[in-house]
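Missing here: one protein chain of the complex. Every other protein chain is in place.
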Amino acid sequence: MKVPTSLRITALAVAGSLALTGCISSGDSGGGGGDDDTISIGISLPLTGDYSEPGKGVQQGYEAWAAWMNENGGLLGKEVELTILDDQSSADRVAADYEKLINSDGVDLIFGPFSTRLVVPAAQVAQDYGFLFVEPAGAAPEVFTQGFDNLFYAAPAVADDHYDYLADHIEAMPPAQRPKTAAYAAMDDPFAMGTAYGLKARLEEMGVKTVVDEVYPPNTTDFSSIAAKVADSNADIMVGGTQYQDAVNLILALQQLDYQPAMAAFSTAPTNPEFPEAIGDKTEGILSPTGYTPDATYPSNKEFVEFYTAEYGDPPGEDQANAWTTGQVVAAAVEAVDCADPDPECQQQLIDWLHENEVETVVGPLTWDSEGRPQGAHMIQQYVDGKIRIVLPEDQAEAEFIAVKPPW
Amino acid sequence: MSLLLQSLVLGVLLGGLYALLAAGLTLYFGVMRVVMIAHSAFLILAAYLAWFWTTETGIDPMVSLLWTVPLFFVTGVLIQRLLISRLRPATLTMMSVLLTFAVALVIEGTLGFVFTGTQRRVQLPYGGADISIGGVNIAVVKLIAFGLAAASLLALYLLLTRTKFGQALRATIQHPEAARLVGINTERTAGYGFGLGLATAAIGGTALSLDSTIYPSLHWHWIGPLMAIIVVGGLGSIPGAAIAAMVLGVGQSLLQIPLGTTWAQTFFYIALFATLMIRPQGFFGGRLAQRF
Amino acid sequence: MPSASDTRTADTGAAAAHAGRRDPRGVVPTIVKAVALVLLAAAIVAFPSVAANPFILSVGVVIMSYAVLATGWNFMGGFTGYMSLGHAAYAGLGGYSTALLIVKAELNPWVALALGALITAVIAVPVGIASLRVRGASFVIVSIAFVLILLLVFQSWGGFTGGSNGLRIPRPFGPEVLRPEQHERFFYIHAALLAVALLLWWLIDRSRFGIGLKAIREDEDKAQALGVPTFQYKLVAFVLSAFFTALGGGVYALWFGFLDPVFQFSILIGSYMVLMSLLGGIRSLFGPALGALIVGYAVEFFKSEYGDTQFHLVATGLLLGIVVLFMPDGIIPGVTGLLRRFRPQASSIREVTQAELAEQRAGGAHTGTDSSGGDSTGGATRAPDPQVTEGVHP
Partner (left out) sequence: MSQATAPTPGTAPAGTSPEIGLSTDGLSKAFGGVQAVDGASVAFHHGKVNALIGPNGSGKTTFFNCVTGMIKPDAGSVSYRGSSITRKAPHRIARAGIGRSFQLCRIFPRMTVLENMLAAVRPHPLHLLRSSHDRGDIERARELLTRVGIEHLERVEARDLSYGQQKLLELGGVLMADPETIMLDEPAGGVNPALIDRIAGLVRSLNAEGRTFIVVEHNMDLVMSLSDHVVVFDRGRPICEGPPSVVQNDPRVLEAYLGI
């Protein structure tokens, strides 16, 4: 009774969708790879969903880079065209997006997505099709242990090494002045945890006692309990493996409990322009690692900052810089081997070239090890007189390091 | 020791908010046998409205209660009238879950659409202020949120026990057929019950906005613990829900000391499973679970 | 026309009519059924070679996976009417246990898949006991809570599950099998799994167990009063459902190659399963698969056409709401009903019973008059009570 009708409907639907499958692939205009005077580059970014906000910075960086390239003669003399898909902050989607970019839209090159959690599934697709995969956001140590030989991280250092200069600085202090105890609170996210635990490993090595070690889920909104533990320990140094809002919440919760550490370091958040607004006038002395500063003197950086500021009104941030760096890295390889097409042979040449050469970028000269780890280090910034300034390493410092943080 | 005391205080403050929200969920379940999945989505919606109000006008978020509470009450009545009451009684429990789930998705999607997925937080001049009593620091915003929740719960309690409408509502919860027999318009009462439930979400959301970051998908973070609370408290029992909220809120807060944030959250779910295994009708009253 | 032939057989005598009434549609629909089934199978077998490129093929794999998951869900939802919003938990558990058995215990991927699904089924037993002892509400609450708890556990227990770093699963096929061919193989594996699930669903649907389950769906009290051990039946259906969902999740994990708790234990995936099943029709064998096809295709289509908005959540919510409010029986029963309404021979019960009444008044003897027309539900209204007059019969 119902069975045959349902069967008929299903069969009809199957037939219909078979006929319609073309729609999915041809629906997006994209950039046909067959076009001779353009090079199309496919990117999937979290334009909506949980990672959409930081993802926007990467998008701006990519778009600025493409615009700059086209104003300056293009890539290999051809126009650069970006095809950006929205991965909705989901791993399933990010893989499907690259699958589509490579197979259906026929892009010549691909750039990496945003957020560590999406890098691995995307890199897998790229690897399977033999594509070069330079990415602006997968800094977690685990990204580089998956056996991807096509992956390169376009930033100075992987997450564990972000605090290296701070660790060096503490190590250089007379033992009596070093912090004795440390409290760590990190978001359960490969990148954020990577930064905090990188520093933790170094500090523990030099005998700084870990008194609090908390990991919280990414969706945590109530930090009062973590703050209570930190405050109770009264640690000398507070290290936050944070992204953005969690740092704001954690700092507010710590203030509510009147906890005053001698040093407080948080990843990512303090470099965000909205951070001082959210914290108010209590930012003084807060430390943060950064891979990029608009004031850096690398040759290409001036062009970048000028172009970007003219385009968007504000100077670029770290996400924008990493995206731009990705563009620079790929462009350098393309210009060097003189090819940019999806053919595996060309892609392999690009990969091989990057493994062996140094690239000048807005974050400095970059080289990679065989697994794609960049071989640089992050600078350390600190809020000094209400402005965030580079304080370490000393040869790049814009301001004096504040050794004892004023109360917040 | 001071950490223990501090955590205890934090737990009580948190438990107050849980209690108010769980009371709302219990109301829906009581009057309609509906598990209102969208409750926490409305909570977040209210928090967004409070945040939006404050960023646009610069006036304290608590003032937004003046219009969010009536708005939510009316919305609640309308949801009951226009959506829930359309469902067939035979499949009401299941279908209402799906329907309110759909409402939650629509709210989450719309919030993301309008306000993007960015995390938001109301900036208050007293955001980081605290009061110190006997070695325990209490954040002013948390105290206000707790006060708001406690006052609303008290008002709800008085409404239920001291007014004619409250009697009708309780009768409808306990025995709808009997309530109809004594001349109570249970349909209308159920509508108002729904409105009241949603009003608790408005108050809770405003309280939440004082001291928390909000983002569209945050409601999933709340609905789990809240559902655990109403089951542990005994589906349909408001005092049960309030007690369970306190116990679980304090428990979670204390367990964070040895277990850390993540594992402490599982406390709610362990309590939920334990309740269903040992005493499915809940530990504090309500026996409605037995039949539904 | 089938009713005409049936009436003729019916005239030969009551007993013969009863015997011949196993299939009221007679021979022709059986052929239609068989042809449709063959066409369906052919379409599925042909799909990978028709697909324009590996991306289309990968979309096919995803839709097939949806179909498996939704059909797995429907073992519980369709038979018993208990709607789990948290079936992503079992898909995720299936994926993770398969992956962990491969990574940690170094088992053969296919052994790991089967074992993983079994482990998930075992885990489902206590969950089922906790959630099914009491009716309705608790089941849904537990279904959601279970996803949330698994998310916490798999995220926190990083040392074992990979936590937020995710877990990569080695390929079941060697490196010489290129990605497009992986897609093709996994498309067929999913299809085979779907076929097995559908076969079992069909077997249960027509079995004594199935009729008990459906009785629970219709009226649990009544079923109990008739002696159906409702709790045991529900539990078996639930565990079976978890098993197939876990198999679906496991195969998907082997194909996708990467697991992250946030994406595995997601409420949204569970709600897709519900939406697909309801949309297609939970009482129909092919309902969930059809729903998966529609939803899976629509998701791709809207993404590629309208792209970058958060609107997919709103659309999912609205669609679910509309289905629940206006077509809780789904598309298949809806279309079936529509077809029947337009079929000229379709007669309402009213006509049948009145015709019979006349016959009885005249002849007084029961004939096995065909009542297949009575399965028309379209315009059927409450028949006038024939017992008014029949009451005089001994």
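Letters A, B and C mark the chains in the order given here, with residues in each chain numbered from 1 onward.
Here is the rule we go by: a contact is a pair of C-beta atoms (placed from the backbone, for glycine too) under 8 Å apart; a residue touches a chain by one contact, two chains touch by 3 or more.
Being a predicted model, the structure only gives us computed values, none of them experimental.
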Inset, instruction - Using the whole complex, pick out the displayed chains that touch the missing one. - result: B, C
Inset, instruction - Check the options C:V228, C:L254 or C:L293 and report the residue that touches the missing chain. - result: C:V228
Inset, instruction - With the full complex in mind, choose from B:R86, B:R162 or B:H175 the residue touching the hidden chain. - result: B:H175
Inset, instruction - Among C:V111, C:V177, C:L203 or C:I322, single out the residue that touches the unshown chain. - result: C:L203
Inset, instruction - Return the single residue from C:L118, C:V196, C:I211 or C:L268 that touches the missing chain. - result: C:I211
Legend entry - Hidden partner chain, residues of subunit B it touches: 90, 174-175, 178, 181, 290-291
Inset, instruction - Touching the hidden chain in the full complex, which residues of subunit C are there? Just list them. - result: 18, 21-22, 24, 203-204, 206-212, 214-215, 217-219, 221-231, 283, 349, 352-353, 356, 366, 368-369, 371-372, 374-375, 377, 380, 382-394
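One rule holds for everything that comes next: only the chains that are shown with their structure count from here on.
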Legend entry - Reference subunit C; chain at largest CA-centroid distance: A
Legend entry - Contact-richer chain pair (by C-beta pairs counted) among A-B and A-C: A-C
Legend entry - Centre-of-Cα separation between subunit B and subunit A, whole angstrom: 37
Legend entry - Rounded Å distance, subunit A centre to subunit C centre (Cα mean): 42
Inset, instruction - Note the residues in subunit A that touch 2 or more other chains, in rising order. - result: 48-49, 188, 215, 217
Legend entry - Numbers and ranges of subunit B residues touching at least 2 other chains: 112, 116-117, 220, 260, 262, 265
Inset, instruction - In the complex, go through subunit A and note every residue touching subunit B. - result: 48-53, 89, 188, 214-217, 219-222, 224-226, 228-229, 231-232, 244-246, 248-249, 252-253, 255-258, 277-278, 280, 282
Inset, instruction - Going by the contact rule at the top, pick out the subunit C residues touching subunit A in the complex. - result: 24-25, 29, 32-33, 36-37, 39-40, 43-44, 47, 50-56, 58-59, 62, 152, 155-156, 158, 163-166, 168, 178-179, 182, 256-258, 260, 262-263, 281, 283-287, 289-290, 293-294, 297, 300-301, 303-305, 307-310, 312, 331-333, 335-336, 339, 375
Legend entry - List of subunit B residues in touch with subunit A within their complex: 2-3, 6-7, 10, 14, 112, 116-119, 121, 123, 127-130, 132, 137, 139, 141-142, 211-215, 217-218, 220-221, 253, 256-257, 260-262, 264-265
